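The complex appears here minus one protein chain, its other protein chains still in place.
As written, the chain order gives the labels A and B, with residue 1 at the start of each chain.
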Amino acid sequence: MRRSRPISLLKAVVVLLGKDLLIEWRTRARLNALIFFSLATLLLFSFAVGPDTKLLARNAGGYLWLALLFASVLALGESFRVEQENLTLDGLRMAPADARAIFLSKALGNTVLLVGLGALLIPVMIALYGVKVTLGAGPMLGILALGCMAVAAPGTVYSAIANNARARDVLLPLMLFPLIIPALLAAAKATTLVLQGDPMNQLGSWSGLLIGFNLIYWGLGFVLFPRVIED
Amino acid sequence: MSTVLETTTLLAQVGMGRIQGGWEYIWAAYGIAWASLSLYALSLWIRRPIKASRDTKE
Partner (left out) sequence: MSGLMNAVLQYGSAAAALVVVGLGIRLGRKWAPVDSQMDARPMLVGMSVAALVLLAVGGWLGLVWSPQDREMGDVYRIIYVHVPAMWMAMLTLVLNFACCVSYLLKANWKTDALAEASAEVGLLFGGFGLVLGAIWGRPTWGVYWDWDPRLTAMAIMLVTYTAYMALRRFVEDPDKRAVWSSVVGIISFANLPIVWFSVKWWRSLHQVQSTPKTVDPEMALSLRVNAWAFLILLTLFLLHRYRIALATREAEVALPDALPPDAPASRDGNSTEVA
């Protein structure tokens, strides 16, 4: 399975990532729809819970991550459909690039997309649920990045698999959601701590869990992804 | 003296705290276990491969 590598892994990742982001930029309409979908989700939570601002503020971290999670399924599902429409994945496979570069570029692209989405959602969440970021923007962005990476790595592998199966729209969330429950739990808890302050020093262990999750799934994805897209 | 008394009171409290009865839960649990095991065995029996071409004795 190992091919000769005329271009280095890193260079291939950069080129592929640039290509994906360019496609993302050229299909802005889809991107906008994604943003409004997640905003609507955020809004819907407040309707589902009712106008109890205390309750909303207490659960703000969880709602933010659920909105991001729902949006991520749409974003991830699209990331390989783009390739399938014109059979460009075959082209990528035949290119003298490592298959692992495809994984890294796709997963990084999805991470960038989700972090961007999260960066848009956080101010809205602050306004809508009446919370304030006690620990500051730095930890908030750090948790956002870690959480989005945790969704993107297994999400990319599963999206490549589900894309070629029957009932792919059901299969992707069915496989992904139970898998990332621990990451979701850790990200939501850590976000709540960042928002409400961390008197008992629990932020460290939740971030540690997120980092461990990322290490395992970026590693596994890197190793296993070539087998997923091989012929 | 007092320790003996304390021990007896403790034991009495533990005895009082014991959950009484609850056999309906036990029967429900064993029933579900046996039912699911037998149903699965049945489903395996229904799905058993039948050698139509080669095997003539069944």
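FYI, a residue touches a chain if its C-beta (ideal position, glycine included) is under 8 Å from a C-beta of that chain, and two chains touch if they have at least 3 such contacts.
Small disclaimer: the values here were computed from a predicted structure and weren't measured.
A.B. asks: The chain left out here touches which displayed chains?
C.D. replies: A, B
A.B. asks: Pick from A:Leu10, A:Ala33, A:Ala137 or A:Leu220: which residue touches the chain that isn't shown?
C.D. replies: Final answer for the missing-chain contact: A:Leu220.
A.B. asks: In the full complex, which of A:Ala12, A:Ala57, A:Ala186 or A:Leu203 touches the chain missing from this view?
C.D. replies: Answering carefully, the residue with contact to the hidden chain is A:Ala186.
A.B. asks: List the residues of chain A that touch the chain left out of this view.
C.D. replies: 154, 157-158, 161-162, 164-167, 171, 174-175, 177-179, 181-183, 185-186, 189, 202, 205-206, 209, 212-213, 216-217, 220, 224, 227-228, 230
A.B. asks: Pick out the residues on chain B that sit against the missing chain.
C.D. replies: Residues 14, 17-23, 25-26, 28-30, 32-33, 36-37, 39-41, 43-44, 46-49, 51, 54 of chain B touch the chain absent from view.
Here is the rule we go by: only the chains that are shown with their structure count from here on.
A.B. asks: Rounded to the nearest whole Å, what is the centre-to-centre distance of chain A and chain B, using the mean of the C-alpha atoms as each centre?
C.D. replies: Measuring from centre to centre gives 42 Å for this pair.
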